[in-house]
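Certain chains of the assembly are absent from this excerpt, and the rest are unmoved.
To keep things simple, chains are lettered A and B as they appear, and every chain counts its residues starting from 1.
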Amino acid sequence: MAPQYAPSLRSRLAPILLLIQIAFIVIYAFYFEIDNHIKERDGTAFTTFYSEFQDVNTMVMLGFGFLSTFLVRYGYSSSGFNLLVAVMAVQWALILNGVESWYYRGKIKINLKSLVYAEMCTVPALISIGTVLGKTNPVHLILIALIEVSGFVLNEWLVHIIVKTRPLNSIMQLHIYGTFFGLMLTWFLYRKGSEQPFEKEKLSRNSGLFSMLGTLFLWMFWPSFNSILEDNYSLERRLGAVSSTYLSLAVSVATAASVSIVTSPKGKLNLVHIQSSILAGGVAVGVAMPVVHKPWEAMTLGFVAALLSTIGNKYLKSHMALVFQCHDTCSILSTHGLPGLLGWLAQFLLLKDFDDHTTAIRFAVFHITSLFITLSLSLSTGIITGILLKWKFWRPPQDRKCFDDQAFWEFPHLAVQK
Amino acid sequence: MAPQYAPSLRSRLAPILLLIQIAFIVIYAFYFEIDNHIKERDGTAFTTFYSEFQDVNTMVMLGFGFLSTFLVRYGYSSSGFNLLVAVMAVQWALILNGVESWYYRGKIKINLKSLVYAEMCTVPALISIGTVLGKTNPVHLILIALIEVSGFVLNEWLVHIIVKTRPLNSIMQLHIYGTFFGLMLTWFLYRKGSEQPFEKEKLSRNSGLFSMLGTLFLWMFWPSFNSILEDNYSLERRLGAVSSTYLSLAVSVATAASVSIVTSPKGKLNLVHIQSSILAGGVAVGVAMPVVHKPWEAMTLGFVAALLSTIGNKYLKSHMALVFQCHDTCSILSTHGLPGLLGWLAQFLLLKDFDDHTTAIRFAVFHITSLFITLSLSLSTGIITGILLKWKFWRPPQDRKCFDDQAFWEFPHLAVQK
């Protein structure tokens, strides 16, 4: 007979976490130092940078966590594990991003830019986790995060070496990387019977509002997310990124609402679909940023992205579960995958100022290669991680305990009757 | 017999939204461009501006929406429709505010300043919506927003032409404009029987806390709201606006709490009254900004504004419903109207440095004219909108479905028993 209680994580989570954390501290002790040579113009950078850094920090630590609190019995886990995974992934990303600096200079410097870069490298992990949310335990999530951050940093390095893209452009591949990594994961971790929604995979009035709150923080601060890595000294490009993202997100809201109501037989809005889809414009513009120069381009991207995303949310999720055995809790494919691919495609359509035919073909080859590298790497690392996580040693929660905080959290004083 | 379900908005909301949105994209394609000539000193402006822009953005997109989540069954609509209305109104305001630039230069430039200006022009619409919250559908709300933004921009233009006020001063009329527009609306849309509170017009513990959260974001970031349009290169004036607003808001909290407890027979605080009234100081100081130079002036304004607002919340709301058939869901008259008028009055009392008697009279005439224009325009556009919205074509929700998310939102997986 199956055990009545969720398997204890005491002998798994605690030693793994402690071990990794202590290893991190040791590595930092030998190789890291705080950047203490700020040049005058970097002084201005601190000033400019800090409020945007906090916007991105809020998105990563609060936004992504609360976005997924819509699951009625999984709010503690959604928000808590997001924080736990993010801090582990950030520490790991700081190390990986510093390898080159360590190789040449023996030391890795920490400053606001490296912190924000590390936070962005953790975002693919937070995205992927959305696909397996509620069906995994925190040990799984930490393993996913560490492997995925490694793969993503490797991906950036490969793209940089082979295609010579600037890091600023390649980092926005994070949406595509995170999505396909996550889809492989959830495909490998598929549980029989999840064609039907899980018993506890539903929302309540309050959990919907918490989720709304997280979504709004993502939505409001997305302009910072897309602009922060634009070259510091070119304020024009940052302003362009902010304005484009803002307009694109605005159009996404209107589009998501109208498509949601059109596709509903009773003419009602669906909160969860809308929450995912209003972010689609930010994703698409982020990926296509180098070629978006006019307001209407950003707005059209926002329109098409939200259209794809809302339709994807409505029809694709159940289809994926039935046909491909891919149960995607937070509809990551529709929220980040489709808009990300759209942004990639938009770079073809919107790029026009080529000197000659050869440059155009050269760009096309490089652009396709870059996507190809990202897809192969995300799919392959996703498969490897999926295989690793199948191992029963990690004590996955039973089906009955999926989407339930009580598997992981004490409820000693929980009010029985509210 | 009345239909059992709320009337479907499928054939109303979707086409209207899509049509307007596509029209916006077309207009933007022809006339808009992103500002890409930032001068050196504007560079500093980007730096200074961006964090305040995000504060205002948080107020508009999250603050006003969550402020009205106190309605226990209307949280999705309060926060979601606020976002929807805000993005439509911002896009429309960008167009209207750019008409002059388009006329002279053929193009409208988008930068942080025009974005923030557009957000401020949408605030009157968000305020007015508070009066009819729960008794309208999103089609109504979008119509209100578009008409009201047009009226408000027209009002600013008229005040500027006739009274020669600087736009920075006239924009704070938004509180007065929004209130009286909203009162006219709710008077026209009055439903029989709403002398008694509606069945679902109540709050729960959790909805009260969500509302507290939205209020706090408004309260904390109000100094940014009042200071952001002060001249960029005069940091002294911005600092003055920040300090005055901060002190005024602080005094409002203490005053609202003590008045709320004095007027309660059992000596208890009323959460909803306090939430509205702690913001009164920010409204009053915002309107009276040009003449507030000393801390005590700001504090006294905060004190009187909160006093008026709390008493208004306690006695005026039910009175208005009974006598004037004005059912004002969010007590907009007490929250924005009375403090706004107080701020207007304060400009008389606090202005002292006149050269001679003639200037004083000249100022008085201009000041009264300015209020007169705002009031006439807000009342008349409010009446026109009210008449338009009476049209059954827009499918207003039935009385039974007022203040209920289920009229507009799908609850497919809603947990029956939480």
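Going forward, contacts are C-beta pairs under 8 Å (C-beta built on N, C-alpha and C of every residue); 3 or more make two chains touch, one makes a residue touch a chain.
Everything numeric here is computed off the predicted structure, so don't read it as measured data.
Engineer: With 2 copies in place, how many does the full complex contain?
Structural biologist: Altogether, the complex is made of 3 copies.
By our rule, only the chains that are shown with their structure count from here on.
Engineer: Taking the mean of the C-alpha atoms as each chain's centre, how many Å separate chain A from chain B?
Structural biologist: Whole-Å distance between the two chain centres: 34.
Engineer: Chain B touches which residues of chain A in the complex?
Structural biologist: My answer: residues 44, 47-48, 51-52, 55, 72, 197, 201-206, 208-209, 212-213, 216-217, 219-221, 224, 235-236, 238-240, 242-244, 246-247, 249-251, 253-255, 257-259, 261-262, 264, 266-271, 274, 278, 293-296, 299-300, 303, 418.
Engineer: Tell me, which parts of chain B touch chain A in their complex?
Structural biologist: Interface residues on the chain B side: 5, 8-11, 13-15, 17-18, 20-22, 24-26, 28-29, 32-38, 42-43, 46-47, 50-51, 54, 57-58, 61-62, 65-66, 69, 73, 75-76, 79-80, 83-84, 87-88, 90-91, 110-112, 115, 138, 206, 210, 213, 405, 408-410, 412-415, 418.
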